[in-house]
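Omission of a single protein chain aside, the complex is shown with its protein chains in their original locations.
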Amino acid sequence: MFVLETKNLTYTYGAGTPFEKTAVDNVNIGVKKGEFLGIIGHTGSGKSTFIQTLNGLLRPTKGIVLLNGKDIWEEPKKIRSVRFQVGMVFQYPEHQLFEETVLKDICFGPGNMGLDKQAAEKRARLAAQFAGLPEELLDKSPFELSGGQKRRAAIAGVIAMDPDVLILDEPTAGLDPQGRDRLLEQISGYQKKRGNTILLVSHSMEDIARFADRVLVMNAGKAVMLDTTANVFARGRELESMGLRVPQVTGILLTLQEKGYPVHPVLTVDEAVEELRLLLKKGDAHRGA
Amino acid sequence: MARDITLGQYIPGHSLIHRMDPRVKIALTFVFIVFIFVASNFEGLLIMVALMFAILLMSGVPLKQYFKSLKAILFIVIFTGVLNLFYGSGHVIWQWKVMQITDGGICNALFVSIRIVSLILYSSVLTFTTSPTDLTDALERIMKPLKALHVKVHEIAMMMTIALRFVPTLLEETDKIMNAQKARGADLESGGVTQRIHAMIPILIPLFVSSFRRAYDLAMAMECRCYHGGEGRTKMKQLHMTNLDGAAIACTAIFCAAVIFCAAKFPAALHELR
Partner (left out) sequence: MGYISAQNVTFAYENNEGEEKNEVLHGVSLDIKKGEFVALLGHNGSGKSTLAKHFNAMLLPCGGKVYVDGLDTMDEALKIEIRRRVGLVLQNPDNQLVASIVEEDVAFGPENLGIAPPEIRKRVDDALKAVEMYDYRLSAPYKLSGGQKQRIAIAGIIAMEPDCIVLDEPTAMLDPRGRDEVLHTIHKLNNENGITIVLITHYMDEAVGADRVVVMDEGKVLTQGTPREVFSQVELLKEHELDVPQATELAWRLRKEGYDLPECVLNSDECVAALEHLLNR
(Lines give C-alpha, C1' and ligand atoms only; values in the text may rest on other atoms or scores of the structure.)
Protein backbone atom coordinates (compact mmCIF):
# COMPACT_ATOMS: atom_id res chain seq x y z
CA MET A 1 0.00 0.00 0.00
CA PHE A 2 1.35 3.37 -1.01
CA VAL A 3 0.91 6.32 1.29
CA LEU A 4 1.31 8.71 -1.65
CA GLU A 5 0.72 7.83 -5.24
CA THR A 6 0.64 9.89 -8.41
CA LYS A 7 -1.14 8.93 -11.60
CA ASN A 8 -0.31 10.71 -14.86
CA LEU A 9 0.61 13.72 -12.77
CA THR A 10 1.28 16.72 -15.00
CA TYR A 11 1.74 20.35 -14.09
CA THR A 12 2.00 23.10 -16.66
CA TYR A 13 2.84 26.69 -15.79
CA GLY A 14 0.97 29.38 -17.71
CA ALA A 15 -1.20 26.85 -19.55
CA GLY A 16 -2.74 28.43 -22.63
CA THR A 17 -0.27 31.34 -22.76
CA PRO A 18 2.80 31.72 -24.98
CA PHE A 19 4.92 31.10 -21.86
CA GLU A 20 3.48 27.62 -21.33
CA LYS A 21 5.98 25.33 -19.67
CA THR A 22 5.38 21.79 -18.52
CA ALA A 23 7.35 21.41 -15.30
CA VAL A 24 6.05 17.99 -14.31
CA ASP A 25 5.33 15.60 -17.13
CA ASN A 26 3.20 12.51 -16.63
CA VAL A 27 4.72 11.23 -13.41
CA ASN A 28 3.54 7.88 -12.04
CA ILE A 29 5.14 6.92 -8.76
CA GLY A 30 4.24 5.38 -5.44
CA VAL A 31 5.77 6.26 -2.08
CA LYS A 32 5.79 3.40 0.41
CA LYS A 33 4.58 3.96 3.93
CA GLY A 34 7.45 4.60 6.32
CA GLU A 35 10.18 4.88 3.73
CA PHE A 36 12.87 7.54 3.39
CA LEU A 37 12.71 8.62 -0.23
CA GLY A 38 15.41 10.80 -1.71
CA ILE A 39 14.53 13.04 -4.65
CA ILE A 40 17.32 14.25 -6.91
CA GLY A 41 17.46 16.23 -10.13
CA HIS A 42 19.23 19.37 -11.18
CA THR A 43 17.65 22.81 -10.91
CA GLY A 44 14.78 23.05 -13.35
CA SER A 45 14.14 19.31 -13.43
CA GLY A 46 10.69 19.90 -11.96
CA LYS A 47 11.29 18.46 -8.52
CA SER A 48 10.20 21.61 -6.65
CA THR A 49 6.98 21.79 -8.64
CA PHE A 50 6.46 18.08 -8.16
CA ILE A 51 6.61 18.21 -4.37
CA GLN A 52 4.25 21.17 -4.29
CA THR A 53 1.61 19.12 -6.05
CA LEU A 54 1.92 16.45 -3.37
CA ASN A 55 0.48 18.61 -0.58
CA GLY A 56 -1.97 20.51 -2.73
CA LEU A 57 -0.11 23.81 -2.95
CA LEU A 58 -0.34 23.38 -6.70
CA ARG A 59 -3.28 21.73 -8.38
CA PRO A 60 -2.19 19.33 -11.13
CA THR A 61 -3.07 20.35 -14.67
CA LYS A 62 -3.66 16.69 -15.40
CA GLY A 63 -3.61 13.48 -13.40
CA ILE A 64 -4.17 12.88 -9.70
CA VAL A 65 -2.35 12.61 -6.39
CA LEU A 66 -3.61 9.88 -4.06
CA LEU A 67 -3.01 10.20 -0.33
CA ASN A 68 -3.78 6.90 1.41
CA GLY A 69 -5.66 5.92 -1.70
CA LYS A 70 -7.83 9.05 -1.84
CA ASP A 71 -7.62 11.80 -4.47
CA ILE A 72 -6.48 14.88 -2.56
CA TRP A 73 -8.54 17.18 -4.79
CA GLU A 74 -11.74 15.19 -4.38
CA GLU A 75 -13.08 17.96 -2.19
CA PRO A 76 -11.11 21.10 -3.02
CA LYS A 77 -12.52 22.87 0.04
CA LYS A 78 -10.78 20.37 2.30
CA ILE A 79 -7.36 20.79 0.72
CA ARG A 80 -6.09 22.38 3.93
CA SER A 81 -6.46 19.09 5.77
CA VAL A 82 -4.19 17.48 3.17
CA ARG A 83 -1.47 19.97 4.08
CA PHE A 84 -1.63 18.80 7.70
CA GLN A 85 -1.07 15.23 6.58
CA VAL A 86 1.65 16.02 4.06
CA GLY A 87 3.98 18.44 5.84
CA MET A 88 6.26 20.57 3.73
CA VAL A 89 9.52 22.18 4.81
CA PHE A 90 10.61 24.66 2.15
CA GLN A 91 14.13 25.82 1.38
CA TYR A 92 15.41 28.24 4.01
CA PRO A 93 12.35 27.58 6.19
CA GLU A 94 13.66 29.97 8.85
CA HIS A 95 12.35 32.80 6.69
CA GLN A 96 8.80 31.87 7.64
CA LEU A 97 9.20 32.47 11.39
CA PHE A 98 7.03 35.32 12.62
CA GLU A 99 5.72 34.83 16.16
CA GLU A 100 6.91 36.48 19.38
CA THR A 101 8.28 33.27 20.79
CA VAL A 102 9.61 30.09 19.28
CA LEU A 103 6.92 28.09 21.07
CA LYS A 104 4.12 30.24 19.63
CA ASP A 105 5.62 29.91 16.19
CA ILE A 106 5.76 26.13 16.38
CA CYS A 107 2.13 26.20 17.58
CA PHE A 108 1.00 28.03 14.43
CA GLY A 109 0.43 24.83 12.46
CA PRO A 110 -1.31 22.87 15.24
CA GLY A 111 -3.40 25.98 15.97
CA ASN A 112 -4.53 26.11 12.37
CA MET A 113 -5.58 22.48 12.70
CA GLY A 114 -8.03 23.58 15.37
CA LEU A 115 -6.20 22.22 18.41
CA ASP A 116 -6.60 24.14 21.65
CA LYS A 117 -3.66 25.97 23.19
CA GLN A 118 -2.74 23.18 25.58
CA ALA A 119 -2.78 20.41 23.00
CA ALA A 120 -0.90 22.59 20.51
CA GLU A 121 1.83 23.38 23.04
CA LYS A 122 2.18 19.74 23.94
CA ARG A 123 2.74 18.92 20.31
CA ALA A 124 5.08 21.87 19.87
CA ARG A 125 7.31 20.73 22.73
CA LEU A 126 7.50 17.24 21.32
CA ALA A 127 8.23 18.57 17.84
CA ALA A 128 11.01 20.80 19.21
CA GLN A 129 12.52 17.71 20.77
CA PHE A 130 12.38 15.85 17.49
CA ALA A 131 14.00 18.77 15.69
CA GLY A 132 16.75 18.93 18.31
CA LEU A 133 15.78 22.32 19.68
CA PRO A 134 16.67 22.75 23.37
CA GLU A 135 13.71 23.38 25.68
CA GLU A 136 15.17 26.64 27.04
CA LEU A 137 15.02 28.28 23.62
CA LEU A 138 11.25 27.91 23.33
CA ASP A 139 10.44 31.12 25.18
CA LYS A 140 12.92 33.20 23.23
CA SER A 141 12.08 35.27 20.19
CA PRO A 142 12.80 33.26 17.05
CA PHE A 143 14.86 36.18 15.78
CA GLU A 144 17.35 35.81 18.64
CA LEU A 145 18.33 32.29 17.62
CA SER A 146 21.37 31.32 15.59
CA GLY A 147 20.94 30.31 11.96
CA GLY A 148 20.95 26.59 12.66
CA GLN A 149 18.55 26.96 15.60
CA LYS A 150 16.15 29.03 13.51
CA ARG A 151 16.11 26.30 10.91
CA ARG A 152 15.32 23.68 13.56
CA ALA A 153 12.54 25.85 14.95
CA ALA A 154 11.01 26.16 11.49
CA ILE A 155 11.23 22.42 10.89
CA ALA A 156 9.64 21.80 14.29
CA GLY A 157 6.77 24.03 13.15
CA VAL A 158 5.96 21.53 10.43
CA ILE A 159 6.66 18.41 12.51
CA ALA A 160 4.24 19.75 15.13
CA MET A 161 1.36 19.09 12.75
CA ASP A 162 2.33 15.42 13.06
CA PRO A 163 2.11 14.78 9.33
CA ASP A 164 2.08 11.25 7.90
CA VAL A 165 4.46 12.37 5.20
CA LEU A 166 7.17 14.98 5.72
CA ILE A 167 8.68 16.60 2.64
CA LEU A 168 11.92 18.52 3.06
CA ASP A 169 13.31 20.68 0.27
CA GLU A 170 17.06 21.14 0.75
CA PRO A 171 16.83 21.31 4.54
CA THR A 172 20.61 21.60 4.94
CA ALA A 173 21.27 24.36 2.37
CA GLY A 174 23.72 26.91 3.74
CA LEU A 175 24.57 24.93 6.89
CA ASP A 176 28.14 23.89 7.64
CA PRO A 177 29.07 20.17 7.50
CA GLN A 178 28.64 19.76 11.23
CA GLY A 179 25.19 21.38 11.23
CA ARG A 180 24.22 19.42 8.15
CA ASP A 181 25.06 16.03 9.63
CA ARG A 182 23.37 16.77 12.94
CA LEU A 183 20.18 17.99 11.31
CA LEU A 184 19.89 14.98 9.03
CA GLU A 185 20.56 12.58 11.88
CA GLN A 186 17.82 14.32 13.85
CA ILE A 187 15.38 13.95 10.98
CA SER A 188 16.31 10.32 10.47
CA GLY A 189 15.84 9.70 14.19
CA TYR A 190 12.42 11.32 14.06
CA GLN A 191 11.45 9.11 11.16
CA LYS A 192 12.56 5.95 12.94
CA LYS A 193 10.68 6.86 16.11
CA ARG A 194 7.43 7.92 14.46
CA GLY A 195 7.52 5.56 11.51
CA ASN A 196 6.66 8.48 9.22
CA THR A 197 7.40 8.74 5.56
CA ILE A 198 10.11 11.21 4.56
CA LEU A 199 10.73 12.77 1.18
CA LEU A 200 14.09 14.53 1.03
CA VAL A 201 15.02 16.76 -1.87
CA SER A 202 18.75 17.39 -1.92
CA HIS A 203 21.66 18.30 -4.14
CA SER A 204 24.00 16.54 -1.76
CA MET A 205 24.42 13.01 -3.08
CA GLU A 206 26.40 12.10 0.04
CA ASP A 207 23.38 12.93 2.20
CA ILE A 208 20.98 11.01 -0.04
CA ALA A 209 23.33 8.01 -0.07
CA ARG A 210 23.54 8.00 3.69
CA PHE A 211 19.88 8.32 4.56
CA ALA A 212 17.56 7.37 1.69
CA ASP A 213 16.03 3.91 1.28
CA ARG A 214 15.01 4.65 -2.28
CA VAL A 215 15.76 7.44 -4.71
CA LEU A 216 13.58 9.17 -7.28
CA VAL A 217 15.49 10.82 -10.10
CA MET A 218 13.78 13.62 -11.99
CA ASN A 219 14.94 14.97 -15.32
CA ALA A 220 13.14 17.43 -17.59
CA GLY A 221 9.89 17.02 -15.65
CA LYS A 222 9.87 13.25 -15.88
CA ALA A 223 10.48 10.61 -13.23
CA VAL A 224 13.34 8.75 -14.90
CA MET A 225 14.40 6.38 -12.11
CA LEU A 226 12.83 5.10 -8.91
CA ASP A 227 14.77 2.37 -7.23
CA THR A 228 16.78 1.49 -4.15
CA THR A 229 19.56 3.95 -3.41
CA ALA A 230 22.25 1.39 -4.25
CA ASN A 231 20.64 0.55 -7.59
CA VAL A 232 20.22 4.19 -8.57
CA PHE A 233 23.78 5.18 -7.76
CA ALA A 234 25.08 2.05 -9.50
CA ARG A 235 23.86 3.76 -12.66
CA GLY A 236 26.32 6.55 -12.03
CA ARG A 237 27.20 7.22 -15.65
CA GLU A 238 23.53 7.68 -16.58
CA LEU A 239 23.16 10.15 -13.72
CA GLU A 240 26.17 12.06 -14.96
CA SER A 241 24.54 12.41 -18.38
CA MET A 242 21.68 14.21 -16.60
CA GLY A 243 24.07 16.62 -14.94
CA LEU A 244 23.94 14.75 -11.63
CA ARG A 245 26.75 13.02 -9.86
CA VAL A 246 27.24 10.24 -7.37
CA PRO A 247 28.96 10.42 -3.98
CA GLN A 248 32.74 10.54 -4.34
CA VAL A 249 33.31 7.05 -2.89
CA THR A 250 30.58 5.57 -5.06
CA GLY A 251 32.34 7.08 -8.08
CA ILE A 252 35.69 5.67 -7.02
CA LEU A 253 34.34 2.14 -6.72
CA LEU A 254 32.38 2.45 -9.95
CA THR A 255 35.61 3.39 -11.72
CA LEU A 256 37.38 0.40 -10.19
CA GLN A 257 34.50 -1.80 -11.28
CA GLU A 258 34.73 -0.46 -14.83
CA LYS A 259 38.43 -1.25 -14.79
CA GLY A 260 37.52 -4.85 -14.11
CA TYR A 261 37.99 -5.14 -10.36
CA PRO A 262 35.36 -7.29 -8.64
CA VAL A 263 33.83 -4.64 -6.35
CA HIS A 264 30.19 -3.91 -5.61
CA PRO A 265 28.83 -0.40 -5.72
CA VAL A 266 28.85 1.31 -2.31
CA LEU A 267 27.18 4.36 -0.84
CA THR A 268 29.30 5.45 2.10
CA VAL A 269 32.94 5.56 3.17
CA ASP A 270 32.25 2.80 5.70
CA GLU A 271 30.91 0.51 3.01
CA ALA A 272 33.81 1.36 0.72
CA VAL A 273 36.36 0.49 3.41
CA GLU A 274 34.56 -2.79 3.99
CA GLU A 275 34.42 -3.62 0.29
CA LEU A 276 38.06 -2.75 -0.38
CA ARG A 277 39.27 -4.55 2.71
CA LEU A 278 37.66 -7.70 1.35
CA LEU A 279 39.18 -7.20 -2.06
CA LEU A 280 42.63 -6.43 -0.71
CA LYS A 281 42.55 -9.44 1.62
CA LYS A 282 41.57 -11.67 -1.28
CA GLY A 283 44.51 -10.27 -3.21
CA ASP A 284 46.84 -10.94 -0.29
CA ALA A 285 45.56 -14.50 0.11
CA HIS A 286 45.92 -15.04 -3.61
CA ARG A 287 49.50 -13.83 -3.59
CA GLY A 288 50.23 -15.82 -0.43
CA ALA A 289 49.15 -19.03 -2.12
CA MET B 1 3.49 33.75 -11.04
CA ALA B 2 4.50 36.86 -9.18
CA ARG B 3 7.91 37.03 -10.79
CA ASP B 4 6.32 37.69 -14.17
CA ILE B 5 5.00 41.00 -12.94
CA THR B 6 7.43 43.72 -13.87
CA LEU B 7 7.34 47.26 -12.79
CA GLY B 8 7.90 49.80 -15.51
CA GLN B 9 6.99 47.26 -18.21
CA TYR B 10 9.99 48.16 -20.34
CA ILE B 11 10.01 46.40 -23.71
CA PRO B 12 13.51 46.50 -25.21
CA GLY B 13 13.81 47.68 -28.80
CA HIS B 14 15.68 49.93 -31.18
CA SER B 15 12.93 52.13 -32.57
CA LEU B 16 13.29 55.89 -33.02
CA ILE B 17 11.36 56.34 -29.80
CA HIS B 18 13.62 53.92 -27.92
CA ARG B 19 16.67 55.82 -29.09
CA MET B 20 15.51 59.21 -27.87
CA ASP B 21 17.10 60.86 -24.88
CA PRO B 22 15.03 59.82 -21.84
CA ARG B 23 15.09 63.40 -20.53
CA VAL B 24 13.45 64.61 -23.72
CA LYS B 25 10.98 61.75 -23.57
CA ILE B 26 9.95 62.66 -20.04
CA ALA B 27 9.66 66.34 -20.90
CA LEU B 28 7.63 65.69 -24.05
CA THR B 29 5.36 63.22 -22.28
CA PHE B 30 4.67 65.96 -19.77
CA VAL B 31 3.90 68.39 -22.62
CA PHE B 32 1.57 65.86 -24.27
CA ILE B 33 -0.34 65.35 -21.06
CA VAL B 34 -0.76 69.09 -20.62
CA PHE B 35 -1.93 69.47 -24.21
CA ILE B 36 -4.48 66.69 -23.88
CA PHE B 37 -6.13 69.07 -21.47
CA VAL B 38 -5.39 72.18 -23.50
CA ALA B 39 -7.29 70.55 -26.36
CA SER B 40 -10.78 71.75 -25.53
CA ASN B 41 -12.59 70.40 -28.56
CA PHE B 42 -12.72 67.32 -30.73
CA GLU B 43 -10.64 69.00 -33.42
CA GLY B 44 -7.74 69.61 -31.04
CA LEU B 45 -8.11 66.21 -29.43
CA LEU B 46 -8.08 64.61 -32.86
CA ILE B 47 -4.67 66.17 -33.48
CA MET B 48 -3.34 64.76 -30.20
CA VAL B 49 -4.82 61.32 -30.97
CA ALA B 50 -3.31 61.33 -34.46
CA LEU B 51 0.09 62.23 -33.04
CA MET B 52 -0.34 59.53 -30.44
CA PHE B 53 -1.07 56.86 -33.03
CA ALA B 54 1.93 57.94 -35.05
CA ILE B 55 4.12 57.58 -31.95
CA LEU B 56 2.59 54.22 -30.98
CA LEU B 57 3.38 52.86 -34.44
CA MET B 58 6.87 54.34 -34.41
CA SER B 59 7.64 52.78 -31.01
CA GLY B 60 7.75 49.30 -32.52
CA VAL B 61 5.99 47.95 -29.45
CA PRO B 62 3.21 45.48 -30.37
CA LEU B 63 -0.16 47.27 -30.17
CA LYS B 64 -1.37 44.35 -28.08
CA GLN B 65 0.84 45.60 -25.25
CA TYR B 66 -0.88 48.98 -25.35
CA PHE B 67 -4.29 47.35 -25.18
CA LYS B 68 -3.10 45.42 -22.15
CA SER B 69 -2.14 48.62 -20.38
CA LEU B 70 -5.62 49.98 -21.16
CA LYS B 71 -7.26 46.91 -19.70
CA ALA B 72 -5.95 47.83 -16.29
CA ILE B 73 -7.81 51.14 -16.33
CA LEU B 74 -10.85 49.98 -18.26
CA PHE B 75 -12.94 50.31 -15.13
CA ILE B 76 -11.99 53.96 -14.66
CA VAL B 77 -12.76 54.74 -18.29
CA ILE B 78 -16.16 53.08 -18.08
CA PHE B 79 -16.92 54.65 -14.73
CA THR B 80 -16.17 58.23 -15.80
CA GLY B 81 -17.74 57.57 -19.19
CA VAL B 82 -21.01 56.39 -17.64
CA LEU B 83 -20.96 59.21 -15.11
CA ASN B 84 -20.65 61.76 -17.88
CA LEU B 85 -23.22 59.94 -19.98
CA PHE B 86 -25.97 60.30 -17.42
CA TYR B 87 -25.12 63.74 -16.15
CA GLY B 88 -24.84 65.66 -19.41
CA SER B 89 -27.13 68.49 -20.42
CA GLY B 90 -28.78 69.18 -23.81
CA HIS B 91 -31.43 67.27 -25.74
CA VAL B 92 -32.82 64.26 -23.95
CA ILE B 93 -32.48 61.18 -26.09
CA TRP B 94 -33.53 58.47 -23.67
CA GLN B 95 -35.13 58.64 -20.28
CA TRP B 96 -36.11 56.20 -17.56
CA LYS B 97 -37.34 57.62 -14.26
CA VAL B 98 -34.63 60.04 -13.10
CA MET B 99 -32.03 58.68 -15.47
CA GLN B 100 -31.64 60.37 -18.79
CA ILE B 101 -29.17 60.41 -21.60
CA THR B 102 -28.64 63.60 -23.53
CA ASP B 103 -26.69 64.40 -26.65
CA GLY B 104 -24.39 66.53 -24.49
CA GLY B 105 -23.90 63.54 -22.20
CA ILE B 106 -22.83 61.32 -25.05
CA CYS B 107 -20.49 63.99 -26.28
CA ASN B 108 -18.96 64.46 -22.82
CA ALA B 109 -18.59 60.74 -22.21
CA LEU B 110 -16.82 60.30 -25.51
CA PHE B 111 -14.55 63.29 -24.99
CA VAL B 112 -13.52 62.38 -21.44
CA SER B 113 -12.96 58.75 -22.35
CA ILE B 114 -10.69 59.70 -25.23
CA ARG B 115 -8.77 62.00 -22.92
CA ILE B 116 -8.18 59.31 -20.32
CA VAL B 117 -7.22 56.71 -22.91
CA SER B 118 -4.78 59.13 -24.55
CA LEU B 119 -3.31 59.97 -21.19
CA ILE B 120 -2.61 56.33 -20.46
CA LEU B 121 -1.28 55.57 -23.91
CA TYR B 122 1.09 58.54 -23.90
CA SER B 123 2.55 57.52 -20.58
CA SER B 124 2.69 53.88 -21.70
CA VAL B 125 4.88 54.88 -24.62
CA LEU B 126 7.29 56.39 -22.13
CA THR B 127 7.39 53.37 -19.82
CA PHE B 128 7.43 50.82 -22.66
CA THR B 129 10.34 52.41 -24.49
CA THR B 130 12.45 53.63 -21.58
CA SER B 131 14.17 51.28 -19.15
CA PRO B 132 13.43 51.98 -15.49
CA THR B 133 17.07 52.81 -14.92
CA ASP B 134 17.04 55.32 -17.77
CA LEU B 135 13.92 56.81 -16.28
CA THR B 136 15.40 57.28 -12.82
CA ASP B 137 18.64 58.45 -14.37
CA ALA B 138 16.86 61.06 -16.48
CA LEU B 139 14.75 62.16 -13.54
CA GLU B 140 17.90 62.59 -11.46
CA ARG B 141 19.36 64.86 -14.12
CA ILE B 142 16.15 66.79 -14.70
CA MET B 143 15.83 67.39 -10.96
CA LYS B 144 19.46 68.36 -10.56
CA PRO B 145 18.72 72.09 -10.21
CA LEU B 146 16.69 71.23 -7.10
CA LYS B 147 19.96 70.40 -5.35
CA ALA B 148 20.34 74.11 -4.76
CA LEU B 149 17.18 73.86 -2.63
CA HIS B 150 18.85 71.08 -0.59
CA VAL B 151 16.70 68.39 -2.18
CA LYS B 152 18.63 65.12 -1.96
CA VAL B 153 18.34 64.41 -5.66
CA HIS B 154 21.02 61.71 -5.86
CA GLU B 155 19.70 59.88 -2.81
CA ILE B 156 16.14 59.92 -4.12
CA ALA B 157 17.28 58.56 -7.48
CA MET B 158 19.37 55.85 -5.78
CA MET B 159 16.36 54.86 -3.70
CA MET B 160 14.24 54.58 -6.82
CA THR B 161 16.90 52.48 -8.53
CA ILE B 162 17.10 50.09 -5.60
CA ALA B 163 13.33 49.91 -5.25
CA LEU B 164 13.01 48.97 -8.91
CA ARG B 165 15.70 46.37 -8.52
CA PHE B 166 14.07 44.74 -5.49
CA VAL B 167 10.40 44.75 -6.49
CA PRO B 168 10.62 41.43 -8.38
CA THR B 169 12.77 39.90 -5.65
CA LEU B 170 10.29 40.83 -2.93
CA LEU B 171 7.33 39.66 -4.99
CA GLU B 172 8.99 36.30 -5.36
CA GLU B 173 9.74 36.25 -1.66
CA THR B 174 6.10 37.02 -0.84
CA ASP B 175 5.08 34.10 -2.99
CA LYS B 176 7.45 31.78 -1.14
CA ILE B 177 6.39 32.90 2.31
CA MET B 178 2.70 32.57 1.41
CA ASN B 179 3.33 29.02 0.25
CA ALA B 180 5.28 28.19 3.39
CA GLN B 181 2.50 29.48 5.64
CA LYS B 182 -0.16 27.79 3.56
CA ALA B 183 1.77 24.57 4.05
CA ARG B 184 1.38 25.15 7.78
CA GLY B 185 -2.35 25.42 7.27
CA ALA B 186 -2.67 29.20 7.12
CA ASP B 187 -6.05 30.08 5.68
CA LEU B 188 -5.62 33.14 3.48
CA GLU B 189 -8.72 32.79 1.40
CA SER B 190 -11.74 32.68 3.68
CA GLY B 191 -13.22 34.71 6.50
CA GLY B 192 -14.25 38.32 6.96
CA VAL B 193 -12.14 41.42 6.59
CA THR B 194 -10.66 41.34 10.10
CA GLN B 195 -9.91 37.66 9.80
CA ARG B 196 -8.15 38.21 6.52
CA ILE B 197 -6.08 41.07 7.82
CA HIS B 198 -5.16 38.92 10.78
CA ALA B 199 -4.19 36.11 8.41
CA MET B 200 -1.72 38.44 6.67
CA ILE B 201 0.44 38.85 9.79
CA PRO B 202 2.36 35.58 9.28
CA ILE B 203 3.23 36.85 5.82
CA LEU B 204 3.98 40.49 6.53
CA ILE B 205 6.32 39.94 9.48
CA PRO B 206 8.66 37.54 7.68
CA LEU B 207 8.57 39.89 4.69
CA PHE B 208 9.66 42.83 6.85
CA VAL B 209 12.36 40.79 8.51
CA SER B 210 13.72 39.62 5.19
CA SER B 211 13.60 43.14 3.75
CA PHE B 212 15.70 44.40 6.64
CA ARG B 213 18.15 41.56 6.17
CA ARG B 214 18.41 42.35 2.48
CA ALA B 215 18.84 46.04 3.18
CA TYR B 216 21.67 45.28 5.58
CA ASP B 217 23.39 43.03 3.05
CA LEU B 218 22.92 45.52 0.25
CA ALA B 219 24.29 48.39 2.29
CA MET B 220 27.39 46.32 3.00
CA ALA B 221 27.77 45.29 -0.65
CA MET B 222 27.46 48.94 -1.71
CA GLU B 223 30.10 50.04 0.76
CA CYS B 224 32.38 47.24 -0.43
CA ARG B 225 32.01 48.70 -3.90
CA CYS B 226 33.26 52.08 -2.69
CA TYR B 227 29.87 53.79 -2.54
CA HIS B 228 30.14 57.05 -0.65
CA GLY B 229 27.14 59.07 -1.79
CA GLY B 230 26.74 61.14 -4.92
CA GLU B 231 29.92 63.15 -4.38
CA GLY B 232 32.47 62.62 -7.15
CA ARG B 233 30.36 59.95 -8.79
CA THR B 234 30.38 59.50 -12.55
CA LYS B 235 27.91 57.68 -14.78
CA MET B 236 28.68 55.05 -17.36
CA LYS B 237 25.75 56.04 -19.52
CA GLN B 238 25.98 59.59 -20.77
CA LEU B 239 22.82 61.17 -22.04
CA HIS B 240 23.18 62.98 -25.33
CA MET B 241 20.59 64.94 -27.19
CA THR B 242 20.76 64.17 -30.89
CA ASN B 243 19.11 65.50 -34.02
CA LEU B 244 16.44 62.90 -33.39
CA ASP B 245 15.51 64.66 -30.16
CA GLY B 246 15.57 68.01 -31.93
CA ALA B 247 13.22 66.71 -34.58
CA ALA B 248 10.90 65.27 -31.92
CA ILE B 249 10.80 68.59 -30.10
CA ALA B 250 10.10 70.47 -33.35
CA CYS B 251 7.29 68.07 -34.31
CA THR B 252 5.77 68.36 -30.88
CA ALA B 253 5.90 72.14 -31.10
CA ILE B 254 4.05 72.11 -34.44
CA PHE B 255 1.34 69.78 -33.16
CA CYS B 256 0.94 71.80 -29.99
CA ALA B 257 0.60 75.00 -31.98
CA ALA B 258 -2.13 73.29 -34.00
CA VAL B 259 -3.94 72.31 -30.81
CA ILE B 260 -3.79 75.87 -29.52
CA PHE B 261 -5.09 77.09 -32.85
CA CYS B 262 -8.02 74.68 -32.67
CA ALA B 263 -8.76 75.69 -29.12
CA ALA B 264 -8.98 79.32 -30.19
CA LYS B 265 -10.89 78.71 -33.42
CA PHE B 266 -13.49 76.10 -32.48
CA PRO B 267 -15.94 76.02 -29.58
CA ALA B 268 -15.23 73.85 -26.59
CA ALA B 269 -16.64 70.33 -26.78
CA LEU B 270 -17.53 69.77 -23.15
CA HIS B 271 -21.09 70.58 -22.13
CA GLU B 272 -22.00 71.70 -18.71
CA LEU B 273 -23.12 69.06 -16.30
CA ARG B 274 -26.66 69.02 -15.12
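A and B are the chain letters, set down in written order, and residue numbers restart from 1 in every chain.
By our rule, a residue touches a chain if its C-beta (ideal position, glycine included) is under 8 Å from a C-beta of that chain, and two chains touch if they have at least 3 such contacts.
These figures come from a predicted structure and were not determined experimentally.
Student: What shown chains come into contact with the chain that's not displayed?
Tutor: A, B
Student: Among the options A:Ala119, A:Met225 or A:Ile252, which residue touches the chain absent from this view?
Tutor: A:Ile252
Student: Spell out, residue by residue, where the missing chain touches chain A.
Tutor: Its contact residues with the unshown chain are 42-43, 146-148, 173-179, 203, 206, 243, 245, 247-249, 251-252, 255-256, 259, 261, 269, 272-273, 276-277, 279-280, 283, 287.
Student: Considering the whole complex, not just the chains shown, which residues of chain B touch the missing one?
Tutor: Touching the chain left out of view, chain B contributes residues 3, 6, 12, 131-133, 161-162, 164-165, 168-169, 172, 213-214, 217-218, 220-228, 232-238.
Convention: only the chains that are shown with their structure count from here on.
Student: Let me have the rounded angstrom distance from the C-alpha centre of chain A over to the C-alpha centre of chain B, please.
Tutor: Roughly 46 Å separates the two chain centres.
Student: Would you pull the chain B residues touching chain A in the complex into a rising list?
Tutor: Going by the criterion above, the answer is residues 1, 4, 173, 176-177, 179-187, 201-202, 205-206, 209-210.
Student: For chain A, which residues count as touching chain B in their complex?
Tutor: 13-14, 19, 52, 55, 57, 80, 83-84, 87-88, 90, 93, 95-98, 108-109, 112-113, 143, 157-158, 161
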